[in-house]
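Below are the structure tokens for one structure; questions will follow.
Certain chains of the assembly are absent from this excerpt, and the rest are unmoved.
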Amino acid sequence: MSVDLIRPPSTLLVEPQVRAALVEDLGRAGDITSDLTIAPDAKGTVRLMARKPGVLAGLNAAEIAFHLVDPSLSIDVAIRDGGRLNPGDRIASISGSLRAILTAERVALNFAGHLSGVATTTAALVDAIAGTRARIVCTRKTTPGLLEKYAVRCGGGFNHRFGLDDAVLIKDNHIAAAGGIAAVLERVRAGLGHMTKVEIEVDTLAQLEEALALGADTILLDNMSNDDLRRAVAMNAGRAVLEASGSVTAANVRAIAETGVDTISSGAITHSATSLDLGLDF
Amino acid sequence: MSVDLIRPPSTLLVEPQVRAALVEDLGRAGDITSDLTIAPDAKGTVRLMARKPGVLAGLNAAEIAFHLVDPSLSIDVAIRDGGRLNPGDRIASISGSLRAILTAERVALNFAGHLSGVATTTAALVDAIAGTRARIVCTRKTTPGLLEKYAVRCGGGFNHRFGLDDAVLIKDNHIAAAGGIAAVLERVRAGLGHMTKVEIEVDTLAQLEEALALGADTILLDNMSNDDLRRAVAMNAGRAVLEASGSVTAANVRAIAETGVDTISSGAITHSATSLDLGLDF
């Protein structure tokens, strides 16, 4: 896995998300259980542990959660985001106020567990296509807050566009509304600056041929059979970047990759990843 | 399913979440694809469709998404939250500006798909225990924003506490820090107002006996075997509310319910629910 993929987002972007989660959990009265049962000066060390195999993501968010509740907590990190986890692996140790650790525990685990789930699900697809030229990419089928995009990278995947505004993705409805592939590409090129990528979705090889003839440089092949994907790769002859999309699973992804497409996108790695089981040992 | 469970949260609480998701997706330049390819005055009607069987939740959030992008969109609702979905069911129709519909589409589907996934996963457990006295309840293993708590109710489940401050949940670390079950209960009762519930977690039947003797009225039985759960129900003799917790699945939930416990809590119905496949037909 390339270290270049794992660039944790700026604390300026992550902290507000973690803060909002903590504020929501603290509600109006705070952690009444810990405040009532644990002495203010009780100290301890807990270990953040992997309980299932997977790939770590979101440690940064967990660290921010602990530090927002108590800036004096000290955190010793053993495994960093992108690292492979086995059950029983110690990810990090957190030392300091027991009250603070218990107050931050659930939010920290919610972030790290969910994001590690995304990374783990992504890594399963990435591992399955090892040795092919294809890359796994995510979609906009995410929960808000965008850390899932980073978790995909932790799992060895790549990002598609981040929102509606950083790249053009022309789908069937756009083509229909504009009056065809030629018309839609012309409209887009007339109005778009030179620093924004354009991808167009095609459903058939005939559409692909038209798009290639018009010089499209990134083309999404929607729900095509592997045979058609192979034909598309041949027709393309290296001109455009080809993206395969639709019902990708760990079971079928290698066959798709072997058709020779450049990227394979999956919504499931974000919208249907299950949480990875992490926990605190006291 | 009781209609009483399905009380959509106030728009004052839901709108900020949907607005934040839209603002994040719009980024700095908005939906550049639709703006470039679709005429500002193009109109149309789309249908929000179920593509897989399940239980609907989050329609309210989807409606808010469409109306935030364009208050003049009209929405005709055919199926309400809590309704059972079959593939091909029309949930709602949205009419008006095509640009606006396409701009709001992904955020609306992300909310409705995720929350319907939670409701569907919950309903699977609820259905599995039909006829027993037990209730399915959620945990704090959620993503921030709290609509998942509502989705659990759409699926026929009940809510546990919403955060750290609306109820006391005494876990093993709190018991240890306070010096035992008697000490921890005394501390909590000394400091807590009369409108806050207290639950205490026990790992063994000996602890249960101690908690019952001390008059605990809600007890979490953590990771007990079904045999122990049955013994716990017998020991309790109706005095306290008993909650079973730990590794609940659709496969084992009925057996747990048949031990006679009052509630069964599951983190998986929120943290590991997969998205329900919904889509827009143009």
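The chains carry the letters A and B, assigned in the order they are written, with residues numbered from 1 in each.
What we mean here is this: contacts are C-beta pairs under 8 Å (C-beta built on N, C-alpha and C of every residue); 3 or more make two chains touch, one makes a residue touch a chain.
Computed from a predicted structure; not experimentally measured.
The complex is a homo-oligomer: 2 chains are shown here, and the full assembly described by the structure file contains 6 identical copies.
By our rule, only the chains that are shown with their structure count from here on.
Of all the residues in chain A, the ones that touch chain B in their complex are 17, 20-21, 24-34, 36-39, 42, 98, 102-103, 106, 109-110, 113-114, 117, 140-146, 162-166, 168-178, 184, 187-188, 191-192, 196, 267-268, 271-272, 274-275, 282.
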